[in-house]
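One protein chain is absent from this view; the other protein chains keep their places.
The block that comes next holds chain A.
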Amino acid sequence: MSVRSRKDGPLVCGRRAMLQGTALGLVAAALLYFPSEGVSEAADSEYAYRPVFFPDNDWHTLNSFVDRLIPADAEGPGALEAHVPEFIDRQMNTPYGHGSEWYLRPPMMKTSAALGYQFLFTPRDIYQQGLPALHSAIMQRYGKPFHQLDAGERDRIIGEMEKGSITLSPIPSKLLFGQILKNCKEGYFADPIHGGNYEMGAWKMIGFPGARADFTDWVDRYGARYPLPPVSVGGHGVQGGV
């Protein structure tokens, strides 16, 4: 399940290297302190990801959907800048996407919502059957696809899906909304090795140091801002982070 297998080559940096990095980083930070969010990442205009799982129509819908769930603004990257759609596309080809974690044996039971998920759909099913149904519903209502609607219209539709007040079949709109929102936040905040959180942009925005994994020197620096930028499990960040 782990995206990077142990056979994948020399990405592992080792704890020793990491610890040395941290120590050096603390010294550097003490000498020339600079706030991490002051460093803006250049947008990568060359970025073009070709989805493996999502067909074109669904891909457009997904992109314009997550763009509203986490919009781009001055606070930090939006879902598109964070490459959230790529993350979701890649997840669909993991065991998770195929629903292999979940108990999906019938029969389906109508029961109290408090007992949790009771559908027999895998995540792939939810997207594969949900996004085309959403597309049809939007075409009927607006005469144009979801991704051509303006931000306000998309927000209104998403808000209705959140309440379950749009009727979609066989995937209820609330289920589709919940699945996209969950995967969107995962892709925004997960380690970049999974395809989202591009250049750790979301971590830099909120101040999460990622895989630093050693705060021995900071645990009792009460109330003080942690000075080091985040590092990724992917090795590149570990080396380049300080």
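Just so we're on the same page, a residue touches a chain if its C-beta (ideal position, glycine included) is under 8 Å from a C-beta of that chain, and two chains touch if they have at least 3 such contacts; residues count from 1.
Assume contacts and distances are computed from a predicted model.
Student: If you had to name the missing chain as UniProt does, which of "YCII-related domain-containing protein", "HEAT repeat domain-containing protein", "Gluconate dehydrogenase" or "Amino acid/amide ABC transporter ATP-binding protein 1 (HAAT family)" would it be?
Tutor: Answer from the UniProt record of the missing subunit chain: "Gluconate dehydrogenase".
Student: Can you work out which residue in A:His60, A:His83 or A:His194 touches the chain that's missing from view?
Tutor: A:His194
Student: Name every residue on chain A in touch with the hidden partner chain.
Tutor: On the side of chain A, residues 1-4, 6, 12-15, 18, 68-71, 73, 75-76, 94, 96, 99-105, 107, 109, 111-118, 155, 158, 162, 181, 184-186, 189-191, 193-194, 202-203, 205-216, 218-220, 222-226, 233, 235, 238 touch the unshown chain.
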